[in-house]
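A single protein chain has been removed from this complex, and every other one stays in its place.
This part shows chain A:
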């Protein structure tokens, strides 16, 4: 948000009058272009400029990144990836040169990253892990020491300026690795200093004693701090990444978000296509030529692929490193073969990357070329042609995926009818506009949290819960209201002071992201707090354990508020040819509870294709009637 405001004021200062809404809408693509540039710079540091160009070209169209940076998706990740890659670029520069200038810049970039996304925890654990690996493999030196110390001190102080982070860097377990490695750096350098000044045997004794003493002290201190609670354990969001089944069993609200689901192999292929195969090849290339920077890349790649496997949303963090490693692999392979494509025996103008061969190699390869050059250049040409073909197929795949899956507005739906003409479902906007025009200004609307932002923005009415609600108990109360019978739900609705209730119903059109399909999550979340202890998931299944809405369905389900709101008057509607009235096209069944009346609600509005249904909560009845 600060970025948008800054850009807005900057534009106005140079007299380009652009509306703030347009700034917000186009912020994400603008930062994606900046990401492309940073990827080029980063890969150039890691390998060479040829690899950089390939990587930048790949990240420009990779669907995994595009899906979260579409124009109009105004979320943290749009700028967070740019900040992350910028920090990495500065860090690699700092490690390679050992200058305080670059580490200070890295600390500033880190500060920008912390202020934009909670995923900075990944960064502050990856960089210490990198330093630790360098120590273990014996590559630790003055450069890395200077780089890390500057980055850690400046970066932590800057990060603590953000009110959301506060004192966490010295208190929570997520930041302890950075602190530990910082201490270890100091020890390592001190030990190196001593080694230069002591004799060998004295040094061995001192070394062993120090290691044992430090290890014991550290263990004792950490133990005391954890037991007394000064160092808080890992919070739920990040713990669920380490232990993937934790969220499913203990925190249903985290497990219910569809982006937090694990990733199947077809999602990997869908978002990354060719890169999935180039990624291990890139790792192979990195291992052939281990440098300090390559080790960082390997660590980044392996950790991000684990996290992307656990949560679909983190595919976003994986996409840049996939492009970088893919670029390295592709340019490495092409480099070896391109020089053979040119079939002339005179070897002039060798590519710049061919530094390994000396003069001797030139002569030998000239001979080889003269004797066998026909076949060699054929093979090389064939290889280059195949690679070109795969790159073209990557481009076509990315374009197709982006246009089909990630380009549709989510508020206006469309479908193709049997004669291939398009039908537009504009029900959402229609219903929200009705709410805006036909309800009192201070009306309160209850719906599930997915629609909170939409109702606030388009209908301009107060809602109970939206995507940003952190109050688990509140969302659970709404879930209890939806899952209880009418009487109990009425008590809850009066307590929450609700005037209107809104549900999304897809049974008439076949829209499968409707509230009945989300209903089990409402039940789980509703039953997860104390006041919802009477709501049990098993009650809503048949005795055989199935979730059914027809006659065989569980009576608790057939009489709960959500069911009644979705299927009110639906029993008389003919939906498909050859089916009885009241046939639900999403669940594929005729509904069980058809002719009922609503006691505590009255129907206020149903949109054209029954997608959005709005009910008014009846007032308390007059006494004595």
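Basically, a residue touches a chain if its C-beta (ideal position, glycine included) is under 8 Å from a C-beta of that chain, and two chains touch if they have at least 3 such contacts; residues count from 1.
Keep this in mind: contacts and distances are computed from a predicted model.
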Hidden chain of the complex, named as in its UniProt record, picked from "Tax1-binding protein 3", "NADH dehydrogenase [ubiquinone] iron-sulfur protein 4, mitochondrial", "hydroxymethylglutaryl-CoA lyase" or "Magnesium transporter protein 1": "Magnesium transporter protein 1"
Absent-chain contact - pick from A:31, A:65 or A:268: A:268
Option from A:8, A:383, A:547 or A:596 whose C-beta touches the chain left out: A:383
Residue of A:196, A:543, A:577 or A:621 in touch with the missing chain, whole complex considered: A:543
Contacting the left-out chain in the complete assembly, out of A:146, A:283 or A:601: A:283
Chain not shown: contacting residue from A:302, A:388 or A:491: A:302
Contacts of chain A with the absent chain, listed as residue ranges: 137, 244-245, 248, 262-270, 276-281, 283-285, 287, 290, 298, 301-302, 305-306, 308-310, 329, 332-333, 336-337, 340, 368, 372, 375-376, 379, 382-383, 386, 390, 393, 396-397, 400, 404, 536, 538-539, 541, 543-545, 554-556
